[in-house]
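The complex appears here minus one protein chain, its other protein chains still in place.
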Amino acid sequence: MNSPVNYMQRLRIDDKELRARRAFYEITDEDLARLAGLRAFGERNGAAIVDALYQLLLEQPESRTFFPDDNTVSHVKAKQRDYFLGLFQGRLDLAYVEDRLRVGAVHERIGMPPKLYIGAYSRYLRLLFDRLLAELPVDEAHAAYRSLAKIVAFDKGLAIDTYIAANLNTVARHQAAIRELSTPVIRVHRRILLLPLVGTVDSHRAAQIMETLLLRVVEEQARAVIVDIAGVPTVDTMVADHLLKTTEAVRLLGAETILTGISAQIARTVVQLGVDISTMHTRARLEDGIELALALLGRAITTTKAD
Amino acid sequence: MRVASSTELPIATESDVVIVRRRVRELAQRNGLDSFATVAITTAVSELARNVLVHAKRGSSMIEEVESDARRGLRVAFRDQGPGIPDIERVLVGGFSTAKSLGLGLSGSKRLVDEFHIDSSVGCGTVVTVTKWARF
Partner (left out) sequence: MPGPIPILRVADNLLVTVQTDLHDAVADAFQEDLLVTIERTGAAGLLIDVSGLDLVDSYVARVLVDTAKMAKLMGTETVIVGIRPEVAATLVRMGFTMSGVRTALNIDEGLLLLPRPRK
């Protein structure tokens, strides 16, 4: 889920990280106090600056595509006004970070590329500087600008992080999907599960298989699990060891494992390698495995009509 | 690798072991380790903490929340000034019969974590460090 809180967790932004960032961007209490003192300035100029910012964005063909309708524009402008006022809060705590990430998330969600979103910050500063010079004595305007520039730099860093976190979330989702697809456990009958394995099985995948199977055994209250390895190209000592371990783990849950799809080649390889899988139920054909599973549960397939 | 936090806890009694376990479980869940990874690291920690208690009588543990390449994880180190382990290689292979519990605890723990380091020699105490990463 792409929420600010989720981003904060994924980016590991905690008090310690926050302190480190503040120090890195050289944001002092003086800076924050100066900006808090300019709150009225912020409230006076907020709407105008945000409007000017989006006017510029809407004029550019490339950025205009991200604002397909008036609703999107007003939604984003409202968020941007909140952001603008946030610059004059005079605090830089985790709540502030969460706010910033929220604004970033909104722009990431509408698909605006980082270069445009982050590029907009420069316009912010330019617009702000103009207003500051117009309303404050020169020295004060410069001091205020310097403090604002530091906060904006800090915020830019967070904006970049938002995009990174969103990408990381996408990768995590894809990886979860891949894991699920590679371990398709099917309930073939009451309390009997079937896992047709296809493709190579490395340690990583084997661990995944064991965990998924165990969870499904509990979920389905399975008493028999059939693992078909006809689609596994090589069965060496490592794979056999993984299958044995999985069988043991499934047994601890009170269920039996039946290995099917043992081809002539696999049978030959396994014995020649000296791997002992004699403790497992094994069959060459899946259908024999299914019949064995049924038998273990006290059931059988009967013929009701002559073939 | 970045260390986000570190907690040092003593190991001198059975209840200390429970405290260390609880802390590790809490941090594991907080750092995105799934239920299998959490039980794995917590069990390894339980084994190693008991080893300290049984073989060295007392020691300490250092629990760190770590981060590397956008992956989060936990690193736990166990330190003691005990007798030390004379033949680490054999012990790690497992089934070292005269110190059965030690053997099983060490070799077993090794298989439950992603990274495992051990520094031990007779008369110099032991340091065992294990790391478990969250799935991406």
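Lettered A and B in written order, each chain numbered from 1.
Note that contacts are C-beta pairs under 8 Å (C-beta built on N, C-alpha and C of every residue); 3 or more make two chains touch, one makes a residue touch a chain.
Predicted model, so just to flag it, every value in this text is computed and none were measured.
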item: Contact with the hidden chain (one of B:S46, B:S60 or B:T131); value: B:S46
item: Touching residue (missing chain; options A:V218, A:L273 or A:I301); value: A:V218
item: Identified contact with the non-displayed chain, of B:N31, B:S109 or B:T126; value: B:S109
item: Interface with the undisplayed chain - residues on chain A; value: 210-211, 214-215, 217-218, 221, 223, 245, 248-255
item: Residues of chain B (touch criterion as defined above) contacting the omitted chain; value: 14, 17-18, 21, 35-36, 38-40, 42-43, 46-47, 50, 94, 101, 104-105, 107-109, 111-112
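We take it that only the chains that are shown with their structure count from here on.
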item: Centroid spacing, where centroids are CA-atom means, of chain A and chain B in whole angstrom; value: 28
item: Complex contacts: residues of chain B adjacent to chain A; value: 4-5, 32, 36, 67, 70, 72, 135-136
item: Parts of chain A lying in touch with chain B, wherever the complex brings them together; value: 9, 12, 14, 16-17, 164, 168, 171-172, 175, 211
